[in-house]
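Removed: one protein chain of the complex. Kept in place: all other protein chains.
After this line comes chain A, so read on.
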């Protein structure tokens, strides 16, 4: 327990004090900037947290560089954006029936009728209270669950089991994301395959480069993910708007705001918030299942358990609480598989992992949570697990982001209604220009730009063919880890062809993967 408290203390102080013991405010400042950007971006229709994180990452890396010192400011800003966006998306959903982020769609069901009834302020404050409470709840679960799972995984799972776990995760993700699971799994394998370009494992020179020396260092990661996730999505949206141009109404007036939410009303909401947050956290901890599923499940549950189910859809705060607390709870919980296993479960987590892969020598996974005894050795320094200190530093920044969400989020939400007037026809081209510039700037000129372009085409093709993008991106990011594990397991088994079937846990996981595959096949007919 003492050791745990020591590491927590070191983690907290590492955010506020630099290596020389000097007070540093940059990480906190970047969290603040991230939260503000996230709240603003969340309120702009057509934008979302992961979108903003994708564009911010190359800019942040350009500002702070690739050293270990850059990790806190960059991660702080990205975490701030992720959390801020969960709050901002509700405002246009409530005032104009236009969700700022996709996960705020269900908030329109009751938020908008509340605003129409002259309870706009109450609806917005309900959304803010439920959203931040839900987010806080899932963060607490993350702080407890991530180290616990990591320690258990490190004790129980060896190389074959870890390999089987990644295979199972990918199968699960393909099965639950989208309506074409077989193609989703194929996309995951394709993502893994593409990530091998330019890599090497045995010192025989880079692989699969077509003889191009520019690919010898591998593909630029950020540009590739920017292309496949953001640029392809922007292309799709621009094409849809081109095919069906709509006259954008930018003159919408905000409805009557009405009285504020009282503390007694907040207290009455707590049971509903806790139930919704628990659903959101459980859903968020599973890779591939997004905020919309959490919000839908929570809304249905709240409606079934309500004494007045007929009020749902007509402007009841219970409905706003159910959707907002659940979709915000996903954001903390989706970091559970990231921090404990190194497996990203959604797009926001992809950019957190990408930042860590790009900057410094820290990496997520069960090895982070090894509680190495802290020892002072004279003439040498202190022996400790620096990664664990960083992990607690990341938790600290999440708490700071929550504080800003509580305070500034509440203040800002009242002013966000105007952002709904920004036309999508303008914002999408601006995002495209910023994305292409960011790819050029961060990843070495035209190589970065070309990579982003090629991956944008791949992403566009996958989306048009109804192949889920998430398994492709997760496969792309996890391939180096999986290759290392599989090679290690194979070598350790002495070259046994059945090296993955050496333990009951690995067999169980692979059997579950096969069952998922059988389910996918049955669904696909």
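Everything that follows uses one rule, which is that contacts are C-beta pairs under 8 Å (C-beta built on N, C-alpha and C of every residue); 3 or more make two chains touch, one makes a residue touch a chain; residues count from 1.
The rule is simple: contacts and distances are computed from a predicted model.
Asks: Assuming one chain is omitted from the figure, identify its UniProt name from "Iron-containing redox enzyme family protein", "2-oxoisovalerate dehydrogenase subunit alpha", "SCP2 domain-containing protein" or "Tripartite tricarboxylate transporter TctB family protein".
Replies: Not shown, but named in UniProt as "Tripartite tricarboxylate transporter TctB family protein".
Asks: Pick from A:73, A:88, A:147 or A:181: which residue touches the chain that isn't shown?
Replies: Reading the full complex, the residue touching the unseen chain is A:181.
Asks: Consider the whole complex, including the chain that is not shown, and state which of A:12, A:151 or A:189 touches that chain.
Replies: Only one of A:12, A:151 or A:189 touches the chain omitted from view, namely A:189.
Asks: Determine and list the chain A residues touching the chain excluded from the picture.
Replies: Counting over the whole complex, chain A touches the hidden chain at residues 59, 62-63, 178-183, 185-186, 189-190, 192-193, 196, 200-202, 204-205, 207-211, 235, 238-239, 241-243, 245, 425-426, 428-430, 432-434, 436-437, 440-441, 444-446, 449, 453, 457, 460-461, 463-467, 479, 482-483, 486-487, 490-491, 495, 517, 520-521, 523-525.
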